[in-house]
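Omission of a single protein chain aside, the complex is shown with its protein chains in their original locations.
Read from first to last, the chains carry the letters A, B and C; within each, the first residue is number 1.
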Amino acid sequence: MTGIAERLAAILDPNSRGQGARLFGWLHLAATSVGLAAMILDTLPAPPIGDPVLNAIMAGVWGFFLLEGAARLFVAPLQAQGGTDAPTRARLLHLRSTEGLIDLLAVLAPGLALAAGLAVDDVRLFCAVWALKYIRYSVGLGLMLRVLRQARASLLSVLTVFFVVLLLAATLAYIFERKAQPEAFGSIPAAMWWAIVSLTTTGYGDAVPQTLWGRLLAGVAMMGGIAVFALWAGILATAFAEELRRRTFLRTWDLVVKVPFFQEVGAGVIADIVQRLRPLELPKGALLFRRGQRGDCMYFIVEGSITIDIQPQPIRLVAGQFFGEIALVTGGPRTASASAAEPTQLLVLDIADFRELASRRPELVKAIEVEAKRRLDENAAAAAMAALRRTGAGDG
Amino acid sequence: MTGIAERLAAILDPNSRGQGARLFGWLHLAATSVGLAAMILDTLPAPPIGDPVLNAIMAGVWGFFLLEGAARLFVAPLQAQGGTDAPTRARLLHLRSTEGLIDLLAVLAPGLALAAGLAVDDVRLFCAVWALKYIRYSVGLGLMLRVLRQARASLLSVLTVFFVVLLLAATLAYIFERKAQPEAFGSIPAAMWWAIVSLTTTGYGDAVPQTLWGRLLAGVAMMGGIAVFALWAGILATAFAEELRRRTFLRTWDLVVKVPFFQEVGAGVIADIVQRLRPLELPKGALLFRRGQRGDCMYFIVEGSITIDIQPQPIRLVAGQFFGEIALVTGGPRTASASAAEPTQLLVLDIADFRELASRRPELVKAIEVEAKRRLDENAAAAAMAALRRTGAGDG
Amino acid sequence: MTGIAERLAAILDPNSRGQGARLFGWLHLAATSVGLAAMILDTLPAPPIGDPVLNAIMAGVWGFFLLEGAARLFVAPLQAQGGTDAPTRARLLHLRSTEGLIDLLAVLAPGLALAAGLAVDDVRLFCAVWALKYIRYSVGLGLMLRVLRQARASLLSVLTVFFVVLLLAATLAYIFERKAQPEAFGSIPAAMWWAIVSLTTTGYGDAVPQTLWGRLLAGVAMMGGIAVFALWAGILATAFAEELRRRTFLRTWDLVVKVPFFQEVGAGVIADIVQRLRPLELPKGALLFRRGQRGDCMYFIVEGSITIDIQPQPIRLVAGQFFGEIALVTGGPRTASASAAEPTQLLVLDIADFRELASRRPELVKAIEVEAKRRLDENAAAAAMAALRRTGAGDG
Partner (left out) sequence: MTGIAERLAAILDPNSRGQGARLFGWLHLAATSVGLAAMILDTLPAPPIGDPVLNAIMAGVWGFFLLEGAARLFVAPLQAQGGTDAPTRARLLHLRSTEGLIDLLAVLAPGLALAAGLAVDDVRLFCAVWALKYIRYSVGLGLMLRVLRQARASLLSVLTVFFVVLLLAATLAYIFERKAQPEAFGSIPAAMWWAIVSLTTTGYGDAVPQTLWGRLLAGVAMMGGIAVFALWAGILATAFAEELRRRTFLRTWDLVVKVPFFQEVGAGVIADIVQRLRPLELPKGALLFRRGQRGDCMYFIVEGSITIDIQPQPIRLVAGQFFGEIALVTGGPRTASASAAEPTQLLVLDIADFRELASRRPELVKAIEVEAKRRLDENAAAAAMAALRRTGAGDG
């Protein structure tokens, strides 16, 4: 019983890279898309599919979400990391998390609408909440929520200023234009519609000031609107960049600690290195670089293994080793191709960062260069042999 | 008498966190909102409320602002920080501050309009200045004013260039389009309306070039407009980020000096720490984290106290202590829940920043780790005991 | 003769702060504005001023620019910094500079148009080039030209991509919509008009896709357009920030070298200080801060002098001295008001930067603190005496 629960938990985990989990991820995406497509198509004047088929499809997707929600609730205790919680408490906590709420909403919204006796056509519209299911499998959800939480105070300040500007602009537009255009500017709420359409620079054109003062106001308002949204954009972009930096730092750190080479470097420089490395995942068989390409980075293997297509016979590098540094030191093209012999996790060090590091941390790069030189000499010998053979065979 | 004045000053202080001040803040917000809503609704073709009620509401709000303004004037000498000013001078200074001016305007604008013999309907429109009252209680006002002051020279440069581009675009559009569309482009002022609507990419569509040259000009103008506003946005966003950084630094610094632990660290690293800590306020009873959650930060208590729900019995941490560092060092989930036993001010150190600090300032983190290890051992023993008991009880 | 030329050169120098130069700057601004206003008003259907008056005004402004241009040409040899050039060469160089070209254009454009026999109404339109005269006196001109030059390669790349996207979008829109809307999308040039209006998100609404494929294309195009302009904005904003940083560094450096205090600090920390100081200019009599205000920065005097309104009698600080550091060290409010006794140039050190500096460069701040402590003790004594007197007088 526990074995099944554990396997189920592994399949349902969005961050797992197992085959079952990937397949379920795709199935989940497909179900959401099919359900939403059915809902959208049904609103067309002449729906391409008949009502019975539509109903069957949407009931199917709903059933899938119901089962999924139940399964997630069932395995919640296994996913609680501490492991010491009582199962009921773990399940309640799951229901109160953002992900749990989305799952619950996906099942409850159309269900409650149906139970409330709404027409079937209207019940279908409640299925729009299924769109949230896309976000559930997106890595960016948590990131974006954190960004909004961090920048909350600043965003709220800008929003307050924006609201005040909106109200003053609408009042002035009402004063200037109410006589010339009693329909579009006949009340402050009507003028606020014009103001928000103009301040966001959308400009539908359904309400346009015609008096001189109204147009002067509009000019100032449109420029002020851009200023407010520039602040809005700047706050969000800054907070996002900061949060992304933190996240990348953590992810890279988790990989760096698995490479023994970096452990010997000493605690003093490891933060420097982590900020410069970039994770890269390769599926099995993927070509990393080809012989003759310009070399612009070196690689450290965290997991998996890499085949270097060197003559006379390919060599295989495994977790903990590094490669590609020859091109960085000599400045020449790659002397051999490299490809992933199995699913492989790498850390990439760009040439620009390599040189900055080399300048600041000579002790670190020393070790890399010693190894690089050694391998270069080996390769030179191998290349000479290969050239010998080729000349003998006489190609091109 | 002075006692009352002091209590009044405390209530009126927007930055105070006392109950009276909070309540007054909400009352102020409500009065502003009710007043503005009444003014807006009154302009509708069929106002939902009759004139007498409206007048009563607005008179009430005006009276509230009058009383508030008077009270603020009364307590101004108490709020002057130096305390040595003559009361009259302090009151004059208050009236000349941005906040004082907003208060004065809120009372005077509708009053003067009424005194000037305007119709009651028009007097109400002057109440739009009450919208500024929102800004008065927003933390962002001072920040934004400072940003505008700092970036003034740059913004003015961009504005000059924008004005020149606007004028040249309008003149050219007038030349190209005056014959084809004598109504929309029949004079340079008319063409300037088109130019500002297009340069801000609002595009109402009431004036659209039709000749070939006019359209080419429009294409260049729209792209140039985006370039100008990109500069505008860039300047504002950069200045805002810089000012926010300063402000956060100051606020964090004021909190850091209250934690004795940081005092021992030495002056050389304190700026480094301050830049990485983030203030967090918790109301009484708020849950900070739950057992089993992934730990991504540690906390220092500045004020208040925190209850750690550890077995066999909860412990209480007070100002000056820190917690949550176990998860950072071991990389595992939280071993206990934490919640605020009273209104509490914390400083948060993110795991990414913890690791960067650990790499650059090993001496600082050493102390944290020693304490962390000690507490971990205690907890391990407690957890073992709890596990023993749970196994005996046999759940799940 | 040379004396007059030198005085003329001083008056014409836009960067001079002499009274003559300032007056001429305002006169120049007024002439440009009057000339442009006349040109703009003349295009109205019913111009508020008659033709003869207009012609007189514009001829007057033109004459002013002619005289100004001649005067600048005359004094050009004096302004060539090397001083060793032959006068004719210096004048030719002046005519080839950006400023010289603007002056020349302002005089030649309407003159040539008149000479070419154009109608007087059309000649007036050529006066739109006078708008460039605004830029001539704006500090931002040189800055913006440098930014464009630095970012030229990146901007050109983005422009190329934008043009390709524009062409492909227009071709596809032509294919999708030519049958449904032969008027708006009947040729690729027509479709390009739609494309640029949509890619810049202006959206006049005169050409809107109606077919399904046309709308899908429009959706993708509008989002792609935003992406292209985001790059455009990012490039400009980054280059602008970088250029501004350099310029501020240079300007601050030129001021810092005039303060002996910083000379003693040593070359190693001076770049650190320069990056943190901010120049501030005060006209005579300007109030810098009031007693009782919260102190958030300290000041170094570069030129001029400052009166500190301290009891029992005000003191005067002169170039090379610093003040305001008491509030930074004690954290309390300002203990006295400060105002400029004459036009004064200050350098401002913000409290956040002061603390960062204090943490990194304790040796620098030590000296400041010693001086601060000394003055604080003096002030404390003075304040005690003042308090004594005030208590005796019994105010409030």
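The rule is short, and it goes like this: a contact is a pair of C-beta atoms (placed from the backbone, for glycine too) under 8 Å apart; a residue touches a chain by one contact, two chains touch by 3 or more.
Being a predicted model, the structure only gives us computed values, none of them experimental.
Contact with the chain not shown here comes from a single listed residue; of A:22, A:149, A:290 or A:316, that residue is A:290.
Across C:230, C:319 or C:341, the residue that sits in touch with the chain not pictured is C:230. Although one chain is not drawn, the whole complex shows that of C:8, C:161, C:319 or C:341 it is C:161 that touches it.
Which of C:14, C:219 or C:260 touches the hidden chain is settled by the complete complex: it is C:219.
Seen from chain C, the chain kept out of the figure touches residues 77, 80-87, 93, 153-154, 156-158, 160-161, 163-164, 167-168, 171, 174-175, 186-189, 192, 198, 201-205, 208, 215, 218-219, 222-223, 225-227, 229-231, 233-235, 237-238, 245-247, 249-250, 253, 267-272, 274. Residues touching the missing chain, restricted to chain A, are 36, 39-40, 43-45, 125, 128, 131-132, 134-135, 138-141, 143-144, 193, 196-197, 200-206, 229, 232-234, 236-238, 240-241, 244, 290-294, 296, 332-335, 350-353, 355-356, 358-360, 362, 383, 386-387, 390, 395-396 (touch as defined at the top).
Just so we're on the same page, only the chains that are shown with their structure count from here on.
One rotation lays the C-alpha atoms of chain A on chain B, and its angle is 90 degrees to the nearest 5. At the centre of the protein atoms shown, by the Cα-centroid criterion, sits B.
Chain centres here are Cα means. That of chain A falls 40 Å from that of chain C.
Of all residues in chain C, those that touch two or more other chains are 201-205.
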